[in-house]
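Yeah, one chain of the complex is gone here, protein chain that is, but the others are all in their spots.
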Amino acid sequence: MAAKTVPGVLASFAHVDAAVEAISGLKARGFRDLTVYTASPNHEIEEVLDQPVSWVRLFTLIGGLTGVTAGFAMTIWMSNDWPLLVGGKPIAAIPPYVVLAFELTILYGSLCTVAGMIILSLVKSLKGRPFHPRFSDDLIGVFVPCSADQTPAVRELLTTAGSEEVTVHGA
Amino acid sequence: MTAIVHQPHHPTQTHAEVTRDVLATLSTPSRAYYMALFGAVAMFLIGLFTFVMLLKEGLGLAGYTPPVMWSVYITTFVFWIGIGHAGTLISAILFLFRSPWRTAVYRSTEAMTVFAVMTAALFPIIHIGRQWIFYWLLPYPNERWLWPNFKSPLIWDVFAITTYFTVSTTFLIVGLVPDVAAVRDKVSGWRKTIYKLFSLGWTGADSQWRHYSRGYLYLAALATPLVLSVHSVVSWDFAMSIIPGWHGTIFAPYFVAGAIYSGIGMVLTLLIPLRRVLKLEHMLTEYHFDNLAKLTLLTGSILFYAYAMEYFVAWYSGNTFEQTTFWRRAFGPMWWAGWSMIICNAFVSQLLWFRKIRTNLTSLFIISIFVNLGMWFERFVIIASSLSNDYLPYAWQTPAVTWADWGILIGSFGWFGMYFLLFARTFPVVAIQEIKEMIPYPRKHGGGH
Partner (left out) sequence: MPDQENVSRRKFLTVLGVTGAGTAALSGCSTSKVEKLIPYLVQDEDQVPGIPTWYASTCTECAAGCGIHVKTREARAIKLEGNPEHPVNAGTLCHRGQAALQGLYNPGRTKGPMVREGSAWKALEWEDALGRLATRVSSAAGKVAVISGAGPGTLSDLLAEWTTALGGRLVRYEPFDRTPERAANRQVFGVDEVAWYDFAGARHIVSFGADFLETWGPVVEQQRGFAVAHGFAGQGMAKLVYAGPRMNLTGMNADEWHPIAPGSESALALGMANVILSERTTAPADANALSGALAAWSPEQVANTTGLTPDTVRRMAREFISATPSLAVAGGIGAQHRGAIDVAAAVNILNYVAGNVGQTVKLGAGLPSSDGFGAMEQLIAAMSAGQIEVLLIHDANPLYALPRTTQFAEALAKVPFKVSTSLVLDETAAASDLLLPSHHPLERWDDLRPRAGVRGLMQPVMTPVFNTRHPGDVLLQAAAKAGGALARFTAPSFEAHLKQQWGAQPGADPGDAWRSALARGGAYAPAPAARPVQLAAEAAASVTAPAFDGDGEFVLLPFPSSMYSDGRGANRPWLLENPDPVTKITWGSWIELHPETARRLDVRDGEVLTVRSPHGTVAAPVYVYAGVRQDVVAMPLGLGHTEYGDYAKGVGVNVLDLLGGKDGKGFLPYVSVKVDLEKTSEFRKLGRTDGNPRQLGRHIAEAMPLADARKGMTVEESLKQMGEEHHEINTELEHEALAGFRDKQVEKQKLGAYAEEHPRWGMVIDLAKCTGCSSCVTACYSENNIPWVGYENVTRGREMSWMRIERYFEGGTEPGEPFGARVVPMLCQHCENAPCEPVCPVYASYHTADGLNGQVYNRCVGTRYCSNNCPYKVRYFNWFPFAKKAFESPLDLQLNPEVTVRARGVMEKCTFCVQRIRGAQHQARLEDRGIRDGDVVTACQQACPSGAIVFGNVADPGSRVAQAKENHRGYHVLEEINVRSSVTYLARVLHRTEA
């Protein structure tokens, strides 16, 4: 763990409905900044957390558009930079260049998408938030950042929801 | 590898069992594994030696016989590119179609894709006359400001393949990240440090999943048209020329179908033994192989249709050049290649109409071998046989196949096998997180579904 830990409560759940119940409870109590660990995406949890749709698609769009422009620009400019006649075809022949524009669209599109995934995931720093190896295995983890005075209530809520284990992370 | 117990479509294990079973594949491998790896490396060295000889003496060592200026090397190139198509098809297209059976197999097929493309990408370099200046095909700024000719299908090829390689590799890595994290959290010692590095700090937090799932979806969406385009472009290497037997509008769909057919064939050839070696019997079940077999049947039938069409069009066109080419394909000096292609692809695939054959791994394995053979011959026929008899009868010659051709062919299998084996040993060949996605978490109220 990093030197500076975020104070709060970490609970692990074996049952998904328990986790959902806990999360909705916490949200009802006004806890927004939760971190839920799952081994695979789970739609029930997504629903209860209901966050806005990811911005990744914007990156994809921009990448794609850059690709298609670059594709046509490169081919047309390069053909005219040293104009040579081949097979009686026009110097800048659009139909064949569509292929290259297409390939570059895909290339830039996907690279930007990946970039987007990484950048956006880094936007919210998880530094100092506790993590347990079993979260990548079979348990669902819920971490609630909260001040010391809130701790008992949160712990209470999580346990009643059906948490297997609740640990407190002090500052 | 004989008949397998019937199992329900959805895995019955718990999340913990899934992790355990998959991680078991990464434990100390069997003797069989090392033998296989050794074999692969040996084959690769044969190929390396041949390539050195080609560099030293010249391409003439291979059986090239003008007018057959492309022969075994380009054949093998297209063969590997084709194999490289199953992976992305299964991982991307089936992902978009949400077909549940892909999850268990897509990781291995995706890996196969990447390595197949890596193999294929060697051939354009091996087969050119002056291998040491292959980079002249790339549009890099040089002192004379000479650019490549973007009208040439070969340049399209360069772009299509580089794109395909990049995208499919990214796709593979992205898919791997959560699983690597899962491994990281189980192993210890130096391995942990390495996996930690590759897991890119993945924790499975909702903030990560949120972008991950979306991004993965878009990647799939982009990869889908790419798969279809890449082999279309490869087919245009031929279709854009004026050679009878090459110059056909049917080529793009025909090649894509062929590619998928060969790809699935190779998937079967790899998975059936792998399943045994890595003890994944209860994850890769009859259900999966049945579906793979059906896909093979479908694409095989498309090929059957394509072959029929080629002959029909040749006859119907009344174009004497086309007619001669196709006549000689079946009855010319290279009849043997022509018939192996038709029998292995069009006919053998039809056996898969029978469920018994589809669900019997032995028969499936044998058929998959036929598929691989058949698809190699298909490319050999299209390329070498068409070239060997085009417009001027005076120039006709029948190509030979020499040790140099064999050397490179063998080497390519070694190179591919080497990477695949190393991968299977290092990363989860079954997508842990996607399997888990299919297994509902236990519930405290009326547990399970």
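Letters A and B mark the chains in the order given here, with residues in each chain numbered from 1 onward.
Everything that follows uses one rule, which is that a contact is a pair of C-beta atoms (placed from the backbone, for glycine too) under 8 Å apart; a residue touches a chain by one contact, two chains touch by 3 or more.
From a predicted model like this one, the values you see are computed outputs, not experimental measurements.
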Contacting the left-out chain in the complete assembly, out of B:28, B:249 or B:320: B:320
Options B:13, B:152 or B:166, residue touching the unrepresented chain: B:152
Which of B:44, B:70, B:251 or B:423 contacts the chain that the document leaves out: B:70
Omitted-chain contact residue, chosen from B:41, B:173 or B:240: B:240
Of B:21, B:110, B:185 or B:390, the one touching the omitted chain in the full complex: B:390
For subunit A, the residues touching the chain missing from this view: 82-91
Where the unshown chain meets subunit B, residue by residue: 57-60, 63-67, 69-70, 124, 127-131, 133-134, 136-137, 146, 148-149, 151-155, 158, 237, 240-243, 318-321, 324, 387, 389-397, 400
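Going forward, only the chains that are shown with their structure count from here on.
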Separation of mean Cα positions, subunit B and subunit A [Å, integer]: 30
Residues on subunit B engaged by subunit A in the complex (per definition of touch): 14-16, 19, 139, 145-151, 155-156, 159-160, 162-163, 166-167, 170-171, 174, 178, 181-182, 184-186, 200-201, 203-215, 218-219, 222-223, 225-226, 229, 233, 236, 432-434, 436-437, 440-445, 447
In the complex with subunit B, residue positions of subunit A that touch it: 14-19, 34-42, 45-46, 49, 51, 53-57, 60, 64, 74-75, 78-79, 81-82, 84, 86-87, 89, 93, 96-97, 99-100, 102-104, 106-107, 109-111, 113-114, 116-118, 120-121, 124, 126, 129, 131, 133-138, 140, 162
